[in-house]
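Shown here: the complex without one of its protein chains, the others still in place.
Moving on to chain A:
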Amino acid sequence: MLEIKNLVVQIEDKRILNGLNLTVNKGEVAAIMGPNGSGKSTLSYVIAGKEDYEVLDGEILLNGENVLEMEPDQRAAAGVFLAFQYPLEIPGVASMTFLKATLNAQRKARGEDELTTPDFIKRVNAAATQLEIPKDMLKRALNVGFSGGEKKRMEILQMALLQPSFCILDETDSGLDIDALRIVSEGVNALRSADRAFLVITHYQRLLNHIVPDTVHVMHAGRIVKTGGKELALELEANGYADYRETEAA
C-alpha cells in the first residue's frame, strides 16, 4: 500500500531523513519507534504533504501513485490521514463546520454526493459516542480550549468520519491518561480492516499494548535501522535506544 524508497529530506539545510526505506502493506499495522528528534514527525509531515520540507531524493508511492506530486488535499482524498502530534487550534471555526467541510470536500474530490445534514449529524454522533466526546465539545471552535487528551480524541473522531485508507498516528498516546488511552485505542482498533493500513508512531511501548502492531520499525537519525515483530517493542522498552547509537556514528 505505502512504499517509501530512499527518502532524503532536509529543512533549512538540515538533513533530517537520510535514505529512509519503508513498506506498509494493506491491512497492516506498522509501528515506528524511535528517540526524540529521530525524524518521526518529519516523516509523517512529508507523507501528508507539508510544504516546509525539501525532498532531495527518493519517492513515496501510495497504491503505486507518487504522492510527492500531490497537494495535501489530494493526498487526503487519496486516503492519507495524519493524526497530528500537536493538533492545531482554529479559533472561529466551529468543530461541526470544520468536520462537515472536510468530509464534503473529500467526497466531492472522489466524485461522491455531499452528505445531507441529518446523515452527517448521525455519523458525527455515532463516532463521538464511541470516543466519549461530549456534544458540547463539538459546538466549540476546533480544538480551542480543549485539553491535550480531548484534542487527540478529536483527531481520531476525524479519522473515524473520513474513513481514510492510510492512517498515520503521530504520538497519539502522548498526553493521554490511561482511560483516554483505552478509549482512543478502541477507536483505532475499530477501524482496523483488511483494506486499511496504519503507521503508528510512538516513543513509548505502552500504546502498542492497546494497538497491537503487526510490525515494529526502529527509526534513528532519519532511517529505519531495524524491523521486527511486536516483540521488538518490548525489547526496546527494556533496553532503550542506546543500542542504535552506533548506527548513527557509522
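Definition applied: a contact is a pair of C-beta atoms (placed from the backbone, for glycine too) under 8 Å apart; a residue touches a chain by one contact, two chains touch by 3 or more; residues count from 1.
What we mean here is this: contacts and distances are computed from a predicted model.
Identify the UniProt protein name of the omitted chain, choosing among "Succinate dehydrogenase / fumarate reductase iron-sulfur subunit", "Acetolactate synthase", "ABC transporter ATP-binding protein" or "Fe-S cluster assembly protein SufD".
Protein name of the absent chain (UniProt record): "Fe-S cluster assembly protein SufD".
Can you tell me which of A:Gln85, A:Gln106, A:Ser185 or A:Thr202 touches the chain that was removed from the display?
Counting the whole complex, the residue in contact with the absent chain is A:Gln106.
Among A:Met33, A:Leu62, A:Leu82 or A:Val124, which residue is in contact with the omitted chain in the full complex?
A:Leu82
Thinking of the whole complex, not just what is shown, which of A:Val93, A:Leu191 or A:Val212 touches the missing chain?
For the chain that is not drawn, the touching residue is A:Val93.
From the list A:Gly34, A:Gly49, A:Gly187 or A:Pro213, pick the residue that touches the absent chain.
A:Gly49
Among A:Gln158, A:Thr172, A:Ser185 or A:Gln205, choose the residue that contacts the chain missing from this document, as touch is defined above.
Only one of A:Gln158, A:Thr172, A:Ser185 or A:Gln205 touches the chain omitted from view, namely A:Gln158.
Which chain A residues would touch the chain omitted from the figure, given the whole complex?
Within chain A, the residues touching the omitted chain are 48-52, 71-73, 75-77, 80-82, 84, 87-88, 90-93, 97-98, 101-103, 105-106, 109, 141, 158, 162.
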